[in-house]
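Every protein chain of the complex appears in place save one, which is left out.
The block that comes next holds subunit A.
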Amino acid sequence: MSNNRVSRRQFLNYTLTGVGGFMAAGMLMPMVRFAIDPALQTKADGDFVQTSQKVADLTEEPVKVDFSYEQVDAWYTSEVTDTAWVYKSGDAVVALSPVCKHLGCTVNWNSDTEHPNQFFCACHGGRYEKTGKNVPGTPPLGPLDEYEVSEQDGFVMLGKKIANTRG
C-alpha cells in the first residue's frame, strides 16, 4: 500500500463504483426478492379431505374416488376436484394418485386390454402395478404417488400426497 499510492482517479473510481453498486443493489434487491417469492413461500398443507367413499364398500379392486376441496391460489380461491385410485390391501386402505410419473398425464385402472390389472397411461403407454410400482421398460421413472389415508365416520379421508411406500 505504502509504495503503491492510490491515485485520485483510482480513489474516485472505487468510491463511485462502490456507492453506485450499493444504490443499484438497494434498488434491485427488493424487486428480485419479490420476483422469486413463489420459490420461497412455505405452504402449510396437509388437512385431510373427506370423500364420499365408504371404507366398508372398498374391495381389493381399485376404484376411482373423486374428492373436492377449496384451493387457495394466491388471490383466487376455488373448489377443485381431484381423483384417487382407492383399494384395500389386507386391512389397510391404499389411495394412489392418478398423475403419471412420466410427464403428468392421468392413469386409469385396467384400461389396457393387453395388460390387465395394471394402471395404464394412454399418453405414452406407461404402466404400473397395483401397488403403484412402475413397470420397467415403460416410460415412467418412478412409482405413482400415494395419498395419506385416514377414516372418519366410515368414510375415506385423504391427506397430502407422499412418495409411494409400497412400490
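In the analysis below, a contact is a pair of C-beta atoms (placed from the backbone, for glycine too) under 8 Å apart; a residue touches a chain by one contact, two chains touch by 3 or more; residues count from 1.
Methods note: contacts and distances are computed from a predicted model.
Between the names "Probable glycine dehydrogenase (decarboxylating) subunit 1", "Branched-chain amino acid transport system permease protein", "Menaquinol:cytochrome c reductase cytochrome b subunit" or "ABC transporter ATP-binding protein", the one given in UniProt for the chain missing from this structure view is "Menaquinol:cytochrome c reductase cytochrome b subunit".
Of the listed residues A:Arg33, A:Lys64 or A:Lys160, the one in contact with the hidden chain in the full complex is A:Arg33.
Interface with the hidden chain, as seen from subunit A, comprises residues 27-28, 30-31, 33-35, 37, 40, 74-76.
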